[in-house]
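For this depiction, one protein chain was excluded, whereas all remaining protein chains were kept in their positions.
Just so it is clear, A, B and C label the chains in written order, and each chain counts residues from 1 on its own.
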Amino acid sequence: MTFKRGGKAMKKIINEPTEVVQDMIAGMVLAAPHKIKQIEGTTVLARKDTPVKNKVALISGGGSGHEPAHAGYIGKGMLDAAVLGEVFTSPSVDQVYEGIKAVDSGEGVLLIIKNYTGDVLNFEMAAELAEAEGIQVAQVIVNDDVAVEDSSFTTGRRGIAGTVFVHKISGAKAEMGGTLEEVKTVAEKVVNNVRSMGMAISPCAIPAAGEPSFTLLEDEMEVGIGIHGEPGIERKAITTADEIASELVEKILNDLDIKKNEEVAVMINGLGATPEMELFIINKKVQEILAEQEIKVYQTFVGEYMTALEMGGCSVTLLKLDEELKELLSFPSDAANFLVK
Amino acid sequence: MTFKRGGKAMKKIINEPTEVVQDMIAGMVLAAPHKIKQIEGTTVLARKDTPVKNKVALISGGGSGHEPAHAGYIGKGMLDAAVLGEVFTSPSVDQVYEGIKAVDSGEGVLLIIKNYTGDVLNFEMAAELAEAEGIQVAQVIVNDDVAVEDSSFTTGRRGIAGTVFVHKISGAKAEMGGTLEEVKTVAEKVVNNVRSMGMAISPCAIPAAGEPSFTLLEDEMEVGIGIHGEPGIERKAITTADEIASELVEKILNDLDIKKNEEVAVMINGLGATPEMELFIINKKVQEILAEQEIKVYQTFVGEYMTALEMGGCSVTLLKLDEELKELLSFPSDAANFLVK
Amino acid sequence: MNFSVNNVKEWLKKTNNLIQENKNYLTKLDQAIGDGDHGINMARGFDEAVNVTDDKQYDTVADILKDIAMTVMSKVGGASGPLYGTAFLRLSLSLKGKTEVGYADLTKALEDGLNGMKQRGRSDAGEKTLVDVWEPVVTFMKKKDAADADGLMEIAKSAVEKTKDIMATKGRGAYFKEKSVGNIDPGAMSSFYLFSALAEVLKGGGE
Partner (left out) sequence: MNFSVNNVKEWLKKTNNLIQENKNYLTKLDQAIGDGDHGINMARGFDEAVNVTDDKQYDTVADILKDIAMTVMSKVGGASGPLYGTAFLRLSLSLKGKTEVGYADLTKALEDGLNGMKQRGRSDAGEKTLVDVWEPVVTFMKKKDAADADGLMEIAKSAVEKTKDIMATKGRGAYFKEKSVGNIDPGAMSSFYLFSALAEVLKGGGE
């Protein structure tokens, strides 16, 4: 469908703009009927074998439009369920609540929440409802985006691509038999050691809105942009990949307390429209900078992990690792978009 | 960088437009130094452990800009090497020749070639050079794009996303110890049973050219387009995802001789800019149509497998399966972009 | 006056009409200092609230307000869903068991709703949110001892305008820091629709 409402038109391969999430969910289940299921009458997708006996369950979620986040991370060793909201809109309390009830095996449920008011409020209220029903619920709030300053007086930092590492590592801990407390603790450890920053060269449009939610000039980029198009640090003329990589890594390293010879995991994440070729060009420079600083790279991930519809741009994420985090990062995972053998 | 030469500008996250392939290759090796290596002084990427003793080697390749094709399919159980050309330009004879020499373990080398004049000529000449050196070389030419009519008087059908299934299945056969003849035979079996068709809603630009290689009107789509922007069957006003899926599947089924209860593998491939959300919406309809026709789906792949830079659009691929192909498709693979446990 | 079940239905429908008419405007406001979905969220949720409650019979005002709360909470989504949902839930709790709802009851209920939203949102007046419309409205209503529809309307209108001057510290607007100044807060605007619809109903003087 094309949309011409208001500003420049955006073309999309969809049916009813208001039905995109339902259609997508149906397409996801049909793509992996043996691995995932939709919890009847909800926008919750879960492991086919949920609730998994004697295992702490992990739930993530948020607005749609960030695919493969979050449904692509459902699987043994990662998430038990993802709660999908409308595009860029937090899922509602009742949906999260249904998700919690569906996955709890009695060992408790960890909610992995990206730090956006909507997500926090809806997940928090759902947790209260579940606890009232006697389900143990713990929460971790991811806020890895260094483009926003960390502050308790404001909404604070956003959760972006670093969230995927929280899924992976706490999911491994749960699969290994960790208690809810232990799983929550390691999830918080990841949150404390992961930092990200992104940039965009072209906007995206919410299907139901039909027009881009922000615009950039022909030669402009926005550094520090959020995965919903929230403003970053500055808009300026687009520079080279090397300069972009340098700026993102510098901001991240300024915020991540890391010394020579310490190890990191690197994620170069595409926001949607940017070709993998360009992500690898960014990766080249990122790796060169880390080598100069004598920071060791344990593992690198290049691809689309946390997108913003068809936004053009990328984000860089660094996760500082210790032995425990390395072991959990390398633990097997069956999640479609984060397979680890 | 932005480009304003001629038509509308395209922004890219790159350094020197003429260096994108070299930069990308460096970024790819730095991303997986333990799994892949660059053959010194060439644009050939290969398995770290190549040449692999007692195994037929597989080489694919072609112009760059189709990432993750082809380097993302290097790995145990899939390709031994990928020969990368400039963007949308076949690699030259000498590069392919270097690739062949690098991977041959004495068991022979299968070249998987997409049916474009440039690729065919360069790979063919390289094969002649290698044979002159006493290396056994076999070739298979992939031409799965049903948007072009099959003809021996013309260039004939193009090779697109279906090529990935040729990599996977013949790679498994080689890993299982098949002879060059056997590996070639199963590769041809895949070629004979795989059909694809794509469509685009927005163009892409070769970095060194800087401007889109074709343009579409604000409400226009092109059905049957090639992965370099080659023309398809028709341009018309963009329709719904359901209509698009129906048209692509219909064209494919008209060309693929398949009966009720036979099985297929499905690939919904994004061309670059199209969000995964939209690919799943297409998948929903594709699966519904196959169910109506009582064609069984063995496995479904949704994601970016064979792209065209930042082109907006998708392709659908159906591979008709028998027991042998199913076994080989499910055989383990270590390739970064086609992991099978 | 008696603020009846039918008055609530009337209030809800008038609110929904305003939201539907101004759906794109709300989205525009949210594109400026948010993520561009507030109009879509509110339109989806309040339409559903009308569908759910309209031809249903209710004994008490508390009952219908509870249905509205639940529908809004589950259908609006985003940040505004739980906030408006909490507000209506508190209204319902505040009026529980009451067969007659006078002006004072209504005012008290709205104050409870406001406090509920502040707790839930960890927010206060002056942060460029819907609180900046609710707070002055409630304060105004408390000053009066009978409904003053026009006064309420005026207060709400000027409160929305004032959100322009505030730098956002809560919600997505906060990411825009200084740049948020000069823009009307989308949630404040949707709250204005809610109160101008209420004023309309109060004009009728209730049943």
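Simple rule for what comes next: a residue touches a chain if its C-beta (ideal position, glycine included) is under 8 Å from a C-beta of that chain, and two chains touch if they have at least 3 such contacts.
Keep in mind that what you see is a predicted model, and the values were worked out from it rather than measured.
Considering the whole complex, the hidden chain is in touch with B.
Which of B:10, B:25, B:46 or B:148 touches the hidden chain is settled by the complete complex: it is B:148. In the complete assembly, the contact with the undisplayed chain comes from B:158, out of B:37, B:55, B:101 or B:158.
Considering B:86, B:107, B:144 or B:175, the position touching the chain not shown turns out to be B:86 (whole complex).
Interface residues of chain B facing the missing partner chain: 5-6, 18, 85-95, 116-118, 121-122, 125, 148, 153-155, 158, 206, 208-209, 213-214, 226, 228-231.
One rule holds in what follows: only the chains that are shown with their structure count from here on.
By the touching criterion, once chain A is set aside and every other chain stays in place, the chains split into these groups: B | C.
Most remote chain with respect to chain B, judged by CA-atom centres, is C.
Centrality by Cα centroid goes to chain A. One finds 54 Å separating the Cα centroids of chain B and chain C.
Distance between chain A and chain B, defined via averaged C-alpha coordinates, is recorded as 28 Å. Distance between chain A and chain C, defined via averaged C-alpha coordinates, is recorded as 32 Å. Counting partner chains per residue, chain B shows two or more touched chains at no residue at all.
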